[in-house]
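Removed from the display is one protein chain of the complex; every other protein chain stays in position.
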Amino acid sequence: MTGDELISAAKNTWCPGCGNFAIQHALKDVLISMENEGFPLENIVIVTGIGQHGKIFDFMNLNGFYSLHGRTIPVATGIRLANPDLKVICLTGDGDSYAEGLDHLIFGAKRNLDVTVLVHDNRVYGLTTGQYTPTSPYGYRGRSTPGGVKEYPFNPLELMLSSGASFIARGYTHKRDQLKRLIREALVHKGFSFIDILQICATYNDMSRYYDARIFDWDETEAGDYNTAYGKAREWDYNNDARIGLGVMYRHTAPLFEDNYPVPERLSSAQKLAWVRKIMDERA
Amino acid sequence: MTGDELISAAKNTWCPGCGNFAIQHALKDVLISMENEGFPLENIVIVTGIGQHGKIFDFMNLNGFYSLHGRTIPVATGIRLANPDLKVICLTGDGDSYAEGLDHLIFGAKRNLDVTVLVHDNRVYGLTTGQYTPTSPYGYRGRSTPGGVKEYPFNPLELMLSSGASFIARGYTHKRDQLKRLIREALVHKGFSFIDILQICATYNDMSRYYDARIFDWDETEAGDYNTAYGKAREWDYNNDARIGLGVMYRHTAPLFEDNYPVPERLSSAQKLAWVRKIMDERA
Amino acid sequence: MAEREVSVLIGGKAGDGISSAGQIIAHLLAQTGYRVHMYFDYPSLIKGGHNFAIIRAAEEGIGAVREQVDFILALNQETVNLHRHRLRERGVVIYDASTVKLAEGIGIPVKNILAAEEAPPVMGNSAIIGGFVRAAGLNWDASSGVLKKSMPKGTEKNLRVARRAYEASEERQQVPGTGKPVLPVLTGNEAISVGLVEADLEIYLSYPMSPTSNILHFLAGYADELRIRVIQPESEIAVILTALGCSYAGSRAVIGTSGGGFCLMTEALSLAGIAELPILVILGQRTGPSTGLATYSAQSDLHFALHAGQGEFPRLIIAPGDAGEARYWSRTGLDLAWKYQIPAIILSDRLICEGLYSVEPETGIRYAAGPVMADPAIHPYLRYAPADYGISPLRFPPAKGEIVRVNSHVHDTDGITTEDPLVTKEMADKRMKKMDRLALEIEGINSINTGGVTDAVIALLCWGSSKGVCEELGKKKGLRVIQPVVLWPFAEKAFAHAMDGVEQFYAVETNESGQLATLVSRFGYRPSGKILKYDGRPFMVEELEAELKKVIS
Partner (left out) sequence: MAEREVSVLIGGKAGDGISSAGQIIAHLLAQTGYRVHMYFDYPSLIKGGHNFAIIRAAEEGIGAVREQVDFILALNQETVNLHRHRLRERGVVIYDASTVKLAEGIGIPVKNILAAEEAPPVMGNSAIIGGFVRAAGLNWDASSGVLKKSMPKGTEKNLRVARRAYEASEERQQVPGTGKPVLPVLTGNEAISVGLVEADLEIYLSYPMSPTSNILHFLAGYADELRIRVIQPESEIAVILTALGCSYAGSRAVIGTSGGGFCLMTEALSLAGIAELPILVILGQRTGPSTGLATYSAQSDLHFALHAGQGEFPRLIIAPGDAGEARYWSRTGLDLAWKYQIPAIILSDRLICEGLYSVEPETGIRYAAGPVMADPAIHPYLRYAPADYGISPLRFPPAKGEIVRVNSHVHDTDGITTEDPLVTKEMADKRMKKMDRLALEIEGINSINTGGVTDAVIALLCWGSSKGVCEELGKKKGLRVIQPVVLWPFAEKAFAHAMDGVEQFYAVETNESGQLATLVSRFGYRPSGKILKYDGRPFMVEELEAELKKVIS
């Protein structure tokens, strides 16, 4: 498949300048290169939430499940249980995964479910026209907080680390090449791989200049060390004006959820019948 | 009020040996001493989840809201918004707050809602007769996991720390005096105060001997330091056989959620009418 | 309908400000004494897709738009291509001559005008509006007053742009004033908000969801001025449970959502039922199932609202038919929720929420203000004490020397859990007594509207947003129109009265099954037919007229 073929014919309806394009194309490039290396793309399933991010479902020629707001992870869990040959990518938003569906995200990490989660973290509810989310900076003026939001954001990287995610990274939609590499590594990782992607929302929360002035690349040599990762996670709390590290923050190996529930060979009808008879005998 | 008066006439239906008694009586003692110091007990509201823990609602002579499974925190939020003179204590279970209602717990911490959360962490669903919870140890044999659960628990203290809780402690139902002190400090604390109480479930998960052999008291002098707290949180991961620290793990001061939403004086009918007229004029 | 009327369609890309331009046009027409209604059609995206609004103005109140229009205001070529067929004979297209190719109509050199005024592209719609003012023969001074009011930002520049376009345009179809008093024009969401404020709303909570997000935005904008609190929690589950915490402690909280969010609230709705906690839910219906069409309409959650939540408990369900009713009934709904300590639902829909309507400015009289409060002298306070009509008097904590308990389990009068069969039955009966009393009260207020030609033997049965189109055609075609506003408890007697003499009736609804028809069938009424539409769009006047022709000779 060519990259063009991976993009569907559906009319793209993101705003000009939207960071979602960068995510879409980074994903496309990574998948094409994987296909070239022999990975069959029909084994990919994307699961999307509801929000601007979710529209990527329509824009890609990939198997997909356009789910509910906040519910990508349980859907992905089901797909992985049904068929662990399928590689599942959750494309989700900050409203989607950090507000409505936060618990699932934490449980995905806790269980080390073998899926890749890309959070289109534009730090705003885009599709519902600009309200604050759990990662919006303090004081963000959205339509539900015209006087500025008075809550402090939480730090998704720190939360993911304490929840047990085995691969944690941060990307930025203005750093397309790095983003590609991160997505690729996340896809290669066995286990719960999570990337918080600082995504520009051109319409409601354009933080390009803020980010551009603060980003730097993390030294990834110690990515296996929890304490180092913890230190990195806490450098920038999504609110203070610290430097913003990008790259792989943490990576380690842990048992997979799916391995506890391997797909068994099914009983034959005769075996099933025998079991039913046994139960009936026991109960008679 | 005497301690006896604080216990209601409702028939207690916890099993003999249940750790919930310790929590109930510790709470009772603390409240009585607070009342003796002048705190009016009619200003206390307990909000309970659904589970064995929730039955404390019936057993206490206190204002109360017997809520839904997993939903103590949002109810508490509403009570605090309506009347910040009310001191709200959420009495919740590990199934309640760590599974069904995890997101609310994290948001309560993030917002630094000024409530006290006591988690009756018996590491099992007691009321539904013994299934594993997010803090059950690996291999726990419950009725839904007769072969032993294959998920690792998460660490609620670490999660709470990364979520922004401003007071975090761990208690144990066999350490009644310490528990009293912790509850008292939690109640005095301004902000989100959280105690994970290792509660013995005599029927489905009696870990008394395990705990008794491992507990020790934390040195609380550095309780204001985040990194120290982080180190303490990670000593024991609710699964390994490390020593189990008890006491206040973290305490600091942060702005309260409620302070962003002070109860305003209400508009008079005339003011309201004037506003309506203004809107109508603007729209005409 | 009315002799004098005019319809205007304005279209462009998402992001062109079609909605606000439509509102300005509605106000321009309202200004000359018309009653107006606007339908705004937009896909769920922020920029790029096709948006259009139809504004219709007439001498009498209206709640529907027509397929045919007198003016098309085209900010782009697509608008012309998609809507040209709608133009009535002698209708006029006013278009942006810099982007639209068209032989007839009035081309406004928008690009040049903007360049001359150094104005940004988004002011293009001011130019088109200016062109329209002239084409419709509206008075410039009065119109510029409306423009000023509507554009608090960049007012002067916008006005200059509009004026240049006005001059570049020409009068084609004079839209005469009606001489009637000017009425305010509100969206349903604004009207609901006003009604809530009138009924002493204290805390509004919502997780954003179309079509009720604009209530959140509107109220947030006035929060300081109104001294109310407007809060956006982490999920709909948190929304409703926080609101119930407020109720318990004595604050009037209202929540807003749409079907998907409402699903997540159903468990707590049942809690409100058994714990007898007052709560008002604004439920804006949109096209389902599931995410469906997020920005289009439907009337397909009536039975869901009727039965949401496990078990049986009293509830109040009200479906206003336009902005005026939305205001009145939101106010009344909130009061009744508190009077009866029950969950109440304003079952609105996308067409009402985001449609514009002329409304009467009067504030009317509060239906019932305060809840039944307990006498503080009586000890002990029992939250669920037996009482007249099953309504136990309220106290809020702190209550000195008393304990206030609410409970999601079956409980005794003190709120303590019980599993006793007798108490279980008694408490169920107590709750149902409230329902019976409420039903009686509902019979006595105008909960079933009758319109059209009220003594006709053929009737249209409608509810919510299908009211407008039915009302209009009822008058025109000599049909009775019956519109239950309170859908539950169902005012059986009032309905029977409204149906008195009816020989045939047709249900007109925007859903697949005829949900109101199903509801009335419980009471023995079977419609002669159903006229249903379920593509997310409203019934246009012509469309329903054509459907009626098929069934009524």
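When the chains are written out, they are named A, B and C in that same order, and each has its own residue count from 1.
In the analysis below, contacts are C-beta pairs under 8 Å (C-beta built on N, C-alpha and C of every residue); 3 or more make two chains touch, one makes a residue touch a chain.
All of these numbers come straight from a predicted model, not from anything done at the bench.
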Missing chain: touched chains present in the view: A, B, C
Which of B:T92, B:T116 or B:Q131 contacts the chain that the document leaves out: B:Q131
Option from C:E198, C:E267, C:E443 or C:E547 whose C-beta touches the chain left out: C:E267
Contact with the hidden chain (one of C:E59, C:E171 or C:E312): C:E312
In chain A, positions touching the absent partner: 8, 10, 40, 42-43, 45, 47, 50, 55, 57-58, 61-68, 71, 74-83, 85-86, 103-104, 107, 261, 264-267, 272-273, 275-277, 279-284
On chain B, residues whose C-beta touches the chain left out of the figure: 11, 13-16, 50, 52, 55, 66, 68-70, 99-100, 102, 125-129, 131-132, 134, 143-147, 203
For chain C, residues in touch with the removed chain: 43-44, 258-260, 262-264, 266-267, 270-271, 273-275, 285, 287-296, 298, 300-301, 303-304, 306-313, 408-410, 419, 421-422, 424-425, 428, 432, 511-513, 518, 521-524, 526, 534-537
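The criterion applied here is as follows: only the chains that are shown with their structure count from here on.
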Rounded Å distance, chain B centre to chain C centre (Cα mean): 41
For chain A paired with chain B, centre-to-centre distance based on mean C-alpha positions, whole Å: 31
Multi-chain contact sites of chain B, meaning residues that touch two or more partners: 103, 107
Numbers and ranges of chain C residues touching at least 2 other chains: 234-235
